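Of the protein chains in this complex, one is absent; all others appear in place.
Chain nomenclature is as follows: A, B and C, assigned in order of appearance, with residue numbering initiated at 1 for each chain independently.
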Amino acid sequence: MSDVKKVVLAYSGGLDTSVILKWLQDVYQCEVVTFTADIGQGEELEPAREKAKKFGVKEIYIDDLREEFVRDFVFPMFRANTVYEGEYLLGTSIARPLIAKRLIEIAHETKADAISHGATGKGNDQVRFELGAYSLDSNIKIIAPWREWDLLSREKLLAYAEQNGIPVEMKHKQGGSPYSMDANLLHISYEGRHLEDPAAEAEEDMWRWTVSPEKAPDEAEYLDIEYRNGDPISLNGKALKPHELLAELNRLGGKHGIGRLDLVENRYVGMKSRGCYETPGGTILLKAHRAIESITLDREVAHLKDDLMPRYASMIYNGYWWSPERVTLQTLIDHTQKTVNGWVRVKLYKGNVIVTGRDSKTDSLFDSTIATFEDDAGAYDHCDAGGFIKLNALRMRIAANLRNKK
Amino acid sequence: MSDVKKVVLAYSGGLDTSVILKWLQDVYQCEVVTFTADIGQGEELEPAREKAKKFGVKEIYIDDLREEFVRDFVFPMFRANTVYEGEYLLGTSIARPLIAKRLIEIAHETKADAISHGATGKGNDQVRFELGAYSLDSNIKIIAPWREWDLLSREKLLAYAEQNGIPVEMKHKQGGSPYSMDANLLHISYEGRHLEDPAAEAEEDMWRWTVSPEKAPDEAEYLDIEYRNGDPISLNGKALKPHELLAELNRLGGKHGIGRLDLVENRYVGMKSRGCYETPGGTILLKAHRAIESITLDREVAHLKDDLMPRYASMIYNGYWWSPERVTLQTLIDHTQKTVNGWVRVKLYKGNVIVTGRDSKTDSLFDSTIATFEDDAGAYDHCDAGGFIKLNALRMRIAANLRNKK
Amino acid sequence: MSDVKKVVLAYSGGLDTSVILKWLQDVYQCEVVTFTADIGQGEELEPAREKAKKFGVKEIYIDDLREEFVRDFVFPMFRANTVYEGEYLLGTSIARPLIAKRLIEIAHETKADAISHGATGKGNDQVRFELGAYSLDSNIKIIAPWREWDLLSREKLLAYAEQNGIPVEMKHKQGGSPYSMDANLLHISYEGRHLEDPAAEAEEDMWRWTVSPEKAPDEAEYLDIEYRNGDPISLNGKALKPHELLAELNRLGGKHGIGRLDLVENRYVGMKSRGCYETPGGTILLKAHRAIESITLDREVAHLKDDLMPRYASMIYNGYWWSPERVTLQTLIDHTQKTVNGWVRVKLYKGNVIVTGRDSKTDSLFDSTIATFEDDAGAYDHCDAGGFIKLNALRMRIAANLRNKK
Partner (left out) sequence: MSDVKKVVLAYSGGLDTSVILKWLQDVYQCEVVTFTADIGQGEELEPAREKAKKFGVKEIYIDDLREEFVRDFVFPMFRANTVYEGEYLLGTSIARPLIAKRLIEIAHETKADAISHGATGKGNDQVRFELGAYSLDSNIKIIAPWREWDLLSREKLLAYAEQNGIPVEMKHKQGGSPYSMDANLLHISYEGRHLEDPAAEAEEDMWRWTVSPEKAPDEAEYLDIEYRNGDPISLNGKALKPHELLAELNRLGGKHGIGRLDLVENRYVGMKSRGCYETPGGTILLKAHRAIESITLDREVAHLKDDLMPRYASMIYNGYWWSPERVTLQTLIDHTQKTVNGWVRVKLYKGNVIVTGRDSKTDSLFDSTIATFEDDAGAYDHCDAGGFIKLNALRMRIAANLRNKK
């Protein structure tokens, strides 16, 4: 353990990573650089600076990564209509590669030889941090205290904190939040405690970002979203930066009770796990993006994307954002989005996101002169369908013939 | 056209197929057998018998196919969590192969040499009927009047009806329903007229099976669904036959404003088309089936199913139910469902289907002793994750090394 | 038929397309532009000019497309290691989109409103020509004489030729070649006649480009192929243009009895068909490209390519080269080839292409310090494998536990 000189710690300022900070100083006898990122988790970051200073940290990074997070991670992912296991919008997964990238960048800037994080040994996040880090710097050392130390129970952790003068808030002494949570501009997640019984309903007071559909307004609200190259660029005609747009959608979705999800998912490390998620803005965007694609994407291109989406989602869930296969697949996805331009109207009402209209001045492949049930003035020859069907049926007719002979 | 002796017509009793009936008798000079199926479309079938008799039809088939429809078509499809283009529950598509099968069976029983249907030359249904029929009988002749005759406008059709003494109801004279509709136990669909502008919102009075979320009850309703081998078998503890169960879910879903869908889809014959659908029971089942699978299916099996689902959905959408590739894929899907046993609790509220719990006494792979955030007494060794990550990262570290050298 | 003013005919100068030329003039009463392409089929093209002149054709195009063919069609296809149904190297399929493109370009240059080709109504080529043409010009008219006229037997065709003063060579009067053939720089194909019995061996004197392995030299020949961005650029150190390189490989492969293939394939129009192919250069390139990829491509990128290859092959086989889905997939394929640089050594001997070595100075991911069976000085920690295996096994152990309890 003696060969680490300087380590960059992903530091939230909370109890766990404060204990880690101290533990790294004690056990590894190395200098610690702290890195705290604003990715929209909705917490003050300056206290993290103060705490780090108290531990004698000299190099303190506090970065506002909200725009980069949404522009370079969330939006590219949404271009693929990405959901993991049919439902999960990957809110935690998509934030990790950005953190991994900054950890490595800061390590290079500060000439640190190691990074460290507070993810446990049972979860997906350790994998996402570390696969990302190794992909970006093959020589980086990684310290994952939860896999190394013996502070595996909350009691031991608290004891260590008190012994080392780490401030423990009252809530921790009282057991802390009953949930393990993670938040960023895309979502907030809940795991653990009461949720560990998948048969039991989540408690209403767990949810933090959305009102319940029951408490949402009785009036629906309509919203126009404009798309350019597959990314949303304005709401109700007002151009917004990526992170502003997502924040506004979170506000609107939260108000209307949109984006709660309760599921059992399969972790990359092998076990099933129950999680609850609030993804208000993302839930709106998923619906809206499919809608704008429905008129601007060719059928077979759309189907190709649909066929590849679960694989792409698994890459992100499993932590392979920085892998060559994810980058390769992204080139395909991005290529398809050139024509995804236009607008979508959605209605928000008590948990529902209802698409009510979509149009594209420049790229609509919806051709009403052909689709019409009315007379189409010869745009489509009904007789063509006969030949179409007969040739498509030919192989099956030959097979039926053979069965007949048997 | 002279070589058809007897034709089995898929006969609804409505105006269009009545005109077809007469037209077949006149143009093909052949005997017509009518076949009318109850697949839960919610219309009286006896009037079809009376009308057929008036046309001198001697062989009249009126079949209640509701149970077979749900048991052998709808439920097998739901085992795959099937949606076309991310959203459409395939309500029309899944009914066509059953009709095709009965048409061929009746043709064999009555020694008819042809079948006929009222699907137009622009739609998917002609393909579904005919691919099905050819797959089951390679020598069958198929008459698709809409691709043959010149009655392509509504005026000509009405004129033909009046000239031939076919009763035309007042609604038809007044322009009929503004929509082209199709209904069965799984759904009701709307196309045409106002919907041909994909930018325009569907009118509220179009929807027939569901109340709007706004008008749904203010009280949520909980529902327990029990699964055996991947199929739902009881509601709130009450065992129901497949079609009874789906009908009851339609009632509940309709009451709570569940299952409306408005989308632009890609037809197999090549154009985009806007459709609106109400699938109240199916929407509940899709959510519930994913939930019971989430605890009873192995991760990789679930992902294999997810990867293949869009392809399976396209097979059904495009009319390949009776193809060898669909049957082949079904063997895989059905094999996976042996362990899909247990129950799911859903909450129905104003358009929302919210999964609140799921459990399986016999087949749950959710292992709380391993998933727990608490101490797991050694069930899982955190250190294993280090090796797991390092080997998964190895190929990317080698690549990063190479980039470094450049 | 009266509304065609000018038609561009894909004209080989042979009997069939000469009859078509005359037939178009007679039946459509329109001006004909002839287009004859050199894509390496190994025939003189000037006679086509003379014949066209005799028919009074005023606009005669004779183009050398060999370089474009190999550079923009063959090589991009080989980047994906493309084979249809496990074996067929798509020699005919890949030439059609180029012909379609030139037909449309010439139609635009000459202000023609239609194109015509000599492909029959049973084959894949009509589909490839026409899908290509429609994709490039939605308004083009297409005349496919074999689907229109009544000259469906060879006797009628010859009679028509003689009546119209079209020169018929002695070989045609004697029944012509027993095979339907197609040739270009990538391959020569044989179909029909003796081959219509898939149980019967092809006759030795059918093959034209390759000697039999038995007659090939007793001495093996080694060949170094250099790759840049996935394309071969030199042979034995000598830089060659794409079409020169392929021609040279054909010579070498033909000399060593390489590239014969005898198979039954599934046509897009629905029937099975037996074909024999000689693809000497392509057979060498397929092996060599896989070899250079084996050391320069990441594992998961290579697997992604392998998973998508059959779909890509079907796109080309079915005539969708100019479709948006093929273009989309090509962006992915081309992206992966940036690192495919280096050389491959193959040994050619009596029908065998044997890879004996491969290396890349710049992009090899083969790391002998890690792969070695010898001591690796700690480059790889054997213990990591334990954790890797345990986490990968976890879901199966949980399942085994459950089975135990039952």
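A few comments on the model shown:
Everything below uses one rule, namely that contacts are C-beta pairs under 8 Å (C-beta built on N, C-alpha and C of every residue); 3 or more make two chains touch, one makes a residue touch a chain.
Keep in mind that what you see is a predicted model, and the values were worked out from it rather than measured.
Shown as candidates are C:D16, C:E191, C:D231 or C:E278; the residue that touches the absent chain is C:E191.
One chain is missing from the display, and on chain A it is touched by residues 298-300, 362-365, 367, 370, 380-381, 383-388, 390-392, 394-396, 398-399, 401-402, 406. Counting the whole complex, the residues of chain C in touch with the unshown chain are 81, 85-87, 120-122, 126-127, 130-131, 134-138, 144, 146-147, 152-153, 180, 191-193, 196-202, 213-214, 218, 220, 260, 262-266, 269-274, 290-291, 294-295, 299, 302-303, 306-307, 310-311, 314, 322-324, 345, 349-352, 354-359, 364-368, 370-375, 380, 382-386, 388-390, 392-393, 396-401, 404.
Seen across the whole complex, the unshown chain contacts chain B at 266, 269-271, 298, 300-301, 303-304, 311, 320, 323-325, 327-329, 331-332, 335-336, 391-395, 398.
One rule holds for everything that comes next: only the chains that are shown with their structure count from here on.
The distance from the centre of chain A to the centre of chain B, each centre being the mean of the chain's C-alpha atoms, comes to 32 Å. Chain centres here are Cα averages; for chain A and chain C they lie 42 Å apart. Chain B and chain C have Cα centroids separated by 40 Å. The set of chain B residues that touch two or more partner chains comprises 299, 364-365, 367, 370, 380, 383-386, 388, 390, 392, 396, 398-399, 401.
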